[in-house]
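Of the protein chains in this complex, one is absent; all others appear in place.
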Amino acid sequence: MSQYFINIYDAVKTMISGMSLTLEHLRKKKDLVATLQYPNEKWPQPERHIGFDHKDYNVIRSRLHVDIDDCIGCMQCERACPVDCIKIDTIKPGKGIDFDCGETSNDTRKKMIVPRFTIDMSECMYCNLCVYPCPEECIYMVGGPNEPKHDIDYEYSKYVKHDLVFEFSNVTDQQIVDIGAQSYLDERNSKIDKINQGVNLKGNEPQVSSAPTPAAPVQASDTLEIKCLDIIEDKMLKTPAKKVFFKSKRAGEDDIIKIDKVIAEISKLDGYSPELEQKLKDLL
Amino acid sequence: MTSIVDSILSAISFINIDINILLIFAIVIPGLVLFILMALNVMISVYFERKVAAFMQDRLGPMEVGIFGFKGGKKFWGGIGQIFADTVKLLTKEDIMPANADKVLMLVSPFIIVAGALLTFIGIPFSDGLIVSDFNIGILYIIAMSSVGVIGVILAGWSSNNKWSLYGAMRSAAQIISYEIPIGLNLLLIVIVCGSLQVSDIVQWQADNRWFIFHSPFTFVAFFIFFISVVAETNRTPFDIPEAESELVAGWMTEFSGFKWSIFFMSEYANMLIVSLVASFVFLGGWLSPFTIFNVFPDSWLILDGFYIGIFWLLIKAIFLVFVMMWFRWTFPRLRVDQLMYICWKVFIPFSLANLFFVTIWELIAGSIS
Amino acid sequence: MFKIIDKSIISADEMVLNMGPQHPSTHGVLRLKIITDGEIVSKVEPIIGYLHRCFEKHCESLSYEQIVPFTDRCDYLASMHMSHSYSMAVEKLLDLELPERVEYIRVIVAELQRIASHLIAVGVFGLDVGAITPFTWTLRDRERILDLFEMLCGARLLYNYVWPGGVSHDLPPKFIEETHKFLDYFLPQIDEYNQILSTNKIFIERSADVGVLPLEVGINYGVTGPTLRGSGSTFDLRKDEPYSVYNKFDFDVPVGEGLMGTVGDCWDRYYVKVLEMKESAKIIRQALDSIPKGDVHEVLPKKIRPPKGEVYSRYESARGDVGFYIRSAGKNMPDRLKMRSPAYCNLSVLNEISAGWMMSDVIAVLGSLDIVLGEIDR
Partner (left out) sequence: MSIKIIDILDKKFKDSINFSENQNSLFIDDPSKWDKISKFLHQNKDLKFDYLMCLSGYDLTDNKLGVAYNLYSTSLKHYLEVRIEVESEIEIPSVANLWRTANWHEREAYDLLGIKFTDHPELKRILLPEDWEGHPLKKDYETPDFYNGMPVPKDKSYWE
């Protein structure tokens, strides 16, 4: 029987002590609130007294960045990556071709060019393992101690997953041609074509038996396919044209603007003729 | 004693039509007002609860949604626009009905619960005379109506065709029916002392003598038993086993969504307000100001009492009790179902019965002394 | 006289209740097939594998360095312990002697991680029995440890910090004083947890005497860590077979004493974790005060290519005895890597100790076992 009353007494006592604690937290809310209101207060701001400056950090794992001018294409980082999110292509100058690949900031002569250096940040697991083997220290996580090299990049959220693939290479098509690797360029373009076709695949749509809609010129039309550029016979013109076209298609621009851009691009090159321009305009 | 129905009836009696049609008007108008009151109550209470919880947990709570570009910063009203955002969200959400559910019962059950809450409001005063209908059996009516909701809960749990829901409904039924008893016993104690079931009589008794909570040691204990029992009856933590989110997902509300779910929410918070109002006018002096606690001051001092300021006093008391309920919720763990029954049957009911016995003796002695 | 003629009329059927994989308190994607008779549970069958990520298969095609980030992802609440235990296995295979400073740093981060992991365990157990406020408080304090780790290696949850042969970075300049500051702040908080949760009568009623795990049953099932120590065993690898530099520190091994009920109940398993946080703080303070100077990359192997052989190494993680069984074929990738995960064994005892209790108790027992599904399913 006494246990019965002790239990009731215990319950009342501990309940009151617990409630007094929560009330204290309610009362002292100004000092105790620990929330960091993220989009308004970002990490290095002094409001949040976590006690240390971001210069004190060893490293901040925010986003991988490559100083591509320093990259010698040794592929060490690609090999170190456990999830294969780094993709590097390199081209060595062919025999007998005199091509200057440039120098890094450490005065190392580059032996090859890097036409592709993509990092898929949607797959990256921020393990930092690619950073250590780099002989030129050109791949690193941005921010923190690397702040002088590159600002911290908190949120690089994108609407499409593919936009998280960051391309660092700055090698132009002309350079690839100069180095004597036309075949690489062709292969790449055919791949882009393939992807582009894949993007436009709609699956097995049910057959609609109604009459085809009249091809009225619509203001915001997006009907042209990259295949239509096949009317350009000259390869030297076709490649840059397709590139511009593809870029413009990504941006979701009108057909008219697409064709205008293509014309503007190829009119600078040799082999351009007014007939070709007329042909392109006829596409619309 | 007047009530709202009487006043409205006398106010519109100049229209020369049948008294029965006028009566319909006189009943519908307070009904609408009460419904709006319930809706307002849930909007404000949810915000209040979220903020109280946040500050107790060292968080800030809703902060982003302001009104008209006004944001209070890290203040209590920091995200006051959340009230409207929540309402719009709840009312426009998709209403999902499980394929194998009993569709009719599932549709009906939220409205039975909300009807129970609305019906209880008829007997609840907001100030002296501000009551829809002042029955002579007011307290009995409140006890009866507050358990209508359990029918809706069982229907909701059964019709969802979900094991978790059924568990929740069965637990809820057992819990509400059990806790009716200590609630009834403690209200009976008050009725014995003041000799009336009518709400206005109970408050008038307190105005003449003293608040019931300080009337005798036994009524003091009775208040706490009553309050904890009503917390249990409204399914709030630490007695929230019917909807225990870590065990039963959401209990009997698991399969409900959108508007139906917001109706549940509305009735839950309405019940909280109802029980707080009942506790205030039965034990805490209703619409009387704090000067009347022991009734020692002469009548000329009681300038803080009156019809309009009475609303304020009653609501202050009720809101404080609602806050205490929230305070419970954000402090305590949840009880197990057998412990819940233990507390009811082995602690509260013996104590209430003992209370009932001693208070009658107390009254006999006090009556013979005076 | 009344007499029940046919008993089958009133006897209730048993019901199969499917808890999870999507359920608020199964700590991840665990599925429990519960056979109940009303509220009383007669059998619990855990069904695992919903988070299986082929860790062991992956390891057979990754080099030894590349495995470290994957071990982090096994027990994501105690990543430092996982990479530390894996590194110890590889070092045993390579026969490496580590610099003193590396061992001290490893001990410091491991004990900080133990506090962080136990904070989650304590808070989540409160959440499982219905107390929400202690959970947010423990998360608030864990956040400070994560801040320290972020300062150390840049990552907040999955660190890739402890490597075979060393650690990735030396301590940053202000780390030692910040850690001291954190401990000064943290120790009074434990009293607050005790005040709001451990000594609360409702909490005691919910957890004391519930799900009692007898010591022999625990050992037979391979239960380790705080879960076994709650049953009264002093089995702790840090004391029994001190690896790293644990033999240099003075600390106690808290065991369950049945303060509120029987030895080995949920409350004991919970309270051992609370006490262990204090002991970890003690170890950290000693290590911070006596940390020697040195180079942390001194013996870091350039390329890990261990000789042929096999090794089994053990480690006391926040959840128990982590074992790594590695067979090397002399290549730069392991031939076979098996992780003995503590929570895997701890979970297998669930049916034994929760059968016969109520539905709510199954949740409490599951919470007190402190499982991490990432580690169970691997």
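Every chain is named by a letter (A, B and C) in the order it is written, and numbering of its residues begins at 1.
Following the convention adopted for this analysis, a contact is a pair of C-beta atoms (placed from the backbone, for glycine too) under 8 Å apart; a residue touches a chain by one contact, two chains touch by 3 or more.
Since the structure is predicted, the reported quantities are computational estimates derived from the model, not experimental observations.
Within the whole complex, touches from the chain that is not shown fall on C. Contact with the chain that does not appear here is found for just one residue of C:K33, C:H52 or C:K248, C:H52. The chain not shown here touches subunit C at positions 48-49, 52, 54, 56-57, 60, 219-222, 233, 235, 240-241, 310, 312, 314, 321, 323, 325, 327, 335-336, 338, 340, 344-345, 348, 377-378.
Here is the rule we use: only the chains that are shown with their structure count from here on.
Taking the mean of each chain's C-alpha atoms as its centre, the chain lying closest to the overall protein C-alpha centroid is C. Across the two interfaces under comparison, A-B and B-C, the one joined by more C-beta contacts turns out to be B-C. One inter-chain figure worth recording: subunit A and subunit C are separated by 37 Å, centre to centre, where each centre is the mean of the chain's CA atoms. Each of the following residues of subunit B touches two or more other chains: 56-59, 330-332.
For subunit C, residues touching at least two other chains, in rising order: 133, 140, 196, 200, 202.
Every residue of subunit A that touches subunit B in the complex is listed here, in rising order: 8, 15, 18-19, 21-23, 25-26, 29-30, 32-35, 37.
On subunit B, the positions that touch subunit A within their shared complex are 52, 55-60, 63, 74, 327-328, 330-332, 347.
Residue ranges of subunit A in contact with subunit C, taken from their complex: 7, 10-11, 13-15, 17-18, 21-22, 34, 50-52, 56-61, 80, 82, 125-129, 132, 141, 144.
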